[in-house]
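All protein chains but one are shown at their positions in the complex.
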Amino acid sequence: MANDDANIVVNGIGTVGKRVAHAVKKQDDMDLYGVADVAPTADLRSNLEGPLEGTRLFCSVPDKVEDLEEAGFKVEDDLPSLLDTGKIDLVVDATPPEIDEKNKEVYEEKGVKAIFQGGADASIAPVSFNALANYGEAGDVDWVRVVSCNTTSLTRTLWSLDSNIGVEKAIGNLVRRGGDPPQDSRGPINSIVPVTHIPSHHGPDVQEIMPDLNITTLAVKVPTTLSHLHMINADLSESVSREDVLRIFEKTPRIRLFEAEQGYDSTAKIIERFRDQRLRYDMPEVAVWEETVEVEDNTAYWIHQVHQESIIVPENIDAIRAMLNLADRDESIRKTNDNLGIE
Amino acid sequence: MANDDANIVVNGIGTVGKRVAHAVKKQDDMDLYGVADVAPTADLRSNLEGPLEGTRLFCSVPDKVEDLEEAGFKVEDDLPSLLDTGKIDLVVDATPPEIDEKNKEVYEEKGVKAIFQGGADASIAPVSFNALANYGEAGDVDWVRVVSCNTTSLTRTLWSLDSNIGVEKAIGNLVRRGGDPPQDSRGPINSIVPVTHIPSHHGPDVQEIMPDLNITTLAVKVPTTLSHLHMINADLSESVSREDVLRIFEKTPRIRLFEAEQGYDSTAKIIERFRDQRLRYDMPEVAVWEETVEVEDNTAYWIHQVHQESIIVPENIDAIRAMLNLADRDESIRKTNDNLGIE
Amino acid sequence: MANDDANIVVNGIGTVGKRVAHAVKKQDDMDLYGVADVAPTADLRSNLEGPLEGTRLFCSVPDKVEDLEEAGFKVEDDLPSLLDTGKIDLVVDATPPEIDEKNKEVYEEKGVKAIFQGGADASIAPVSFNALANYGEAGDVDWVRVVSCNTTSLTRTLWSLDSNIGVEKAIGNLVRRGGDPPQDSRGPINSIVPVTHIPSHHGPDVQEIMPDLNITTLAVKVPTTLSHLHMINADLSESVSREDVLRIFEKTPRIRLFEAEQGYDSTAKIIERFRDQRLRYDMPEVAVWEETVEVEDNTAYWIHQVHQESIIVPENIDAIRAMLNLADRDESIRKTNDNLGIE
Partner (left out) sequence: MANDDANIVVNGIGTVGKRVAHAVKKQDDMDLYGVADVAPTADLRSNLEGPLEGTRLFCSVPDKVEDLEEAGFKVEDDLPSLLDTGKIDLVVDATPPEIDEKNKEVYEEKGVKAIFQGGADASIAPVSFNALANYGEAGDVDWVRVVSCNTTSLTRTLWSLDSNIGVEKAIGNLVRRGGDPPQDSRGPINSIVPVTHIPSHHGPDVQEIMPDLNITTLAVKVPTTLSHLHMINADLSESVSREDVLRIFEKTPRIRLFEAEQGYDSTAKIIERFRDQRLRYDMPEVAVWEETVEVEDNTAYWIHQVHQESIIVPENIDAIRAMLNLADRDESIRKTNDNLGIE
């Protein structure tokens, strides 16, 4: 570990935290000083016995140290004590909503910057973050919130069209997964559950980053664990062709085109590609089906897939660089992508 | 059985046929002369031992009579022979695509009118039918095709807005069920499968009935058996309020509003209402969630549920009346609804 | 309503309560005096606007009357006040576990007998009840617990073999549904969740009724809503043939054989039969697949299906008769079956 690299702690080793911790380890301009959690979960065990082997473990709160130790974990210290040492530059907080609010008080007291996740209320941080759209805004603040998976995918695709062509009005129709693969207690098993107010919270959440975008979102939940899927229509400011839109998507980082014709014709089929290629079958890219990109009368249509567990991972890494002024936007995106194997 | 009532035969006692046969039985101006099928399926058995008890059974083709008899069914005759008698005024054909094409040749030879279902190619009949939108067109032809479940729901809702306000452009985002409840061999189990060309066939199918409507549809398939669900946005010709749209939906036959707030907040929850109230939990109405109806800048939004197995049942009954000139549109819709318990 | 019939109230109009209330209405020797609940649920609304139309509604607890009234329900009175009148002979309590414990105190204070459901701890009542196995025991007590759906199916099949042949040892392997159709929040979506202690609670629960039976049960939960399914092996006391077992099952009430060969070859396919024949597609019978009944070396094997929502309905009706001494076992079973359409 180079002494002058930024020292990062990830608090909360669940779906997001374990991935971000692993991703921090893969960067060469920051160090994963340690991870923190409160309970001896399977996620914690599988990762400390796997890709996070050798990583220091801290207990998020002082009075849970014993729980972890009794379950066989070696605990270095509690997190507040660690933060007191002045060694830590930034905490990535991936704890559940409401817990993160309480944690923020601790970080504030200790004078350590922190990144929060999209499950938190937007008010937790002055900046809601997407690397492409507003990287620069994170440099001036102590708290940043990386927006949720669905919002990240909408922001990437709509920002690319808006900055290249102009978007007059966008409507996103979201088909969301019921739960992540190991979340056995979540449903539905055989039902479609609509969000019965329009817009769903996703549209306004995009507007936290792109305040001038006219966007409305509708959302439903379905019995699948692998991915979300969005059907989008966007009225564009100029007359463009379908090839223009494809070209813009192609050149935008973290948007990736897939050809259904090659056999990648469902969420499971695209996921299967990454089962063959990446640990956890992570897909931080938004996957757009090439054949679904259409333009008619200035309205662009497309369908994209969102891997809910990993799409926000590179955004967290970029947010770290942005907040600690380690690199500018394009350099950070390039570094993150290279280190995570994103083309 | 009154001698002067129209005599109807339903050919193909599967998902649609068993329901249409049962619905014909409930009308007072037509008689279910018999049903026809080729194989001793569970559907045939369950219905002849249930709501179709006592109905005459014919074998759709002469050379399968024995199969049915060996399985314990009493067969009156084969269908072509029955059609030769001149007793039958109309056949409702609910056989699978391609089989219906072959059957049409028989009906044509025997000089008997027929109704086909939405799985057939539009070219099978000069009129694609929806009771509200083009009842009158069925009176002059020998062949009518009742459009599919998704198309029927789109036509009902969009026709109601178009005829009352005017629809400039509509976009339907369809979340389709993978299979019907007993179709064990159909998936997906854990995947979302998009139609990867835009538009999906549903938009053009609506235009078979409403040729001037500007409509685009996108569609995906999900792991559920109970219902389809559509998220729709429609640009209207006039400035109206959400209450105006609600009022139009409310007064249009076979569109029904449900309040999520009352607990009817998913496809399964609405279906549960009809489990408590109707055989087969059939819901021939399009169910619109009241809370999802919004209007902003002349664009109307809503989410509706389509019960794929039963929504086309009343349309078949109305098509019979239209083709045999038994009643005008409004009288037929009223009669059908009364007899089927549709409010 | 005949004045001298037994007056029954059903408290808790959910999955079980709505069915039992409807079943009480269909009997000719007892009256459904009213139903009770605390919240304006969709179940309550769908049934009071459906098969329970006209039934008196009471509020289970005094301080929730307003909630019901504000939601548009007409409330006669609160339940404790009704019980004070002395008009009620018995309450069928179908409220959730723990609530039923509290309710029992009220029934006890008011001196009214009550039936509880299988979700309650066995200690709630001196008798755990199955009509076939221990009808007589309910005549002497004020509290009876009708055992759960899985236990009821195990008791029916094993009691039939034990009383006719003798069962040395039985092992039940239970594949349970994750949730009922409208329970959108329950999973799993894509996982199998084992009960990780052996035996699961079902074996001991059967022994509440058949204390001398040597039975072990294993159980897992899977992503389906329609039914449970059991794979059973039972060592018999005597050498019998597969035909002997079939004959015993056939003559035992509420066990029904289905032939997979006729197309009834999955849980959904059998359910589809009852969608065509009965409201709510209820199947209070245990469905045994005829082809799965095998005997080898004195061990009998079979697979049966359990409709979790309705199998306990006739048992509740019989428990009412048993507790109020309205009929003996065989007469009660016959009456219940006739009135519910069970062959």
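The first chain written gets the first letter, and so on, giving A, B and C; residue counts start at 1 in each chain.
Methods note: contacts are C-beta pairs under 8 Å (C-beta built on N, C-alpha and C of every residue); 3 or more make two chains touch, one makes a residue touch a chain.
Because the structure is a prediction, the values reported are computed rather than measured.
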* Where the missing chain makes contact, among the chains that are shown -> A, B, C
* Of the listed residues B:51, B:118, B:178 or B:314, which contacts the missing chain in the full complex? -> B:178
* Asked: Which of C:67, C:84 or C:291 touches the chain that is not shown?
  -> C:291
* Asked: Looking at C:188, C:253 or C:284, which residue reaches the missing chain?
  -> C:188
* To do: With the full complex in mind, choose from C:138, C:175, C:236 or C:342 the residue touching the hidden chain.
  => C:175
* Absent-chain interface as seen on chain A, which is shown -> 18, 40-43, 45-47, 49-51, 71, 181-182, 184, 189-190, 225-226, 262-264, 266, 268-269, 271-273, 275-281
* chain B, residues in touch with the chain not shown (by the definition above) -> 178-179, 181-191, 193, 223-225
* **Interface with the undisplayed chain - residues on chain C** => 171, 173, 175, 188, 190-194, 196-198, 216, 218, 220, 222-227, 229, 231, 233, 260, 265-269, 289, 291-292, 294, 296, 299, 301, 303, 305
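Criterion: only the chains that are shown with their structure count from here on.
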* Interface sides of chain A and chain B: same vs different residues, half threshold -> same
* Asked: Rounded to the nearest whole Å, what is the centre-to-centre distance of chain B and chain C, using the mean of the C-alpha atoms as each centre?
  -> 36
* At least two other chains touched by the same residue of chain A: list those residues. => 188, 190-191, 193, 223-225
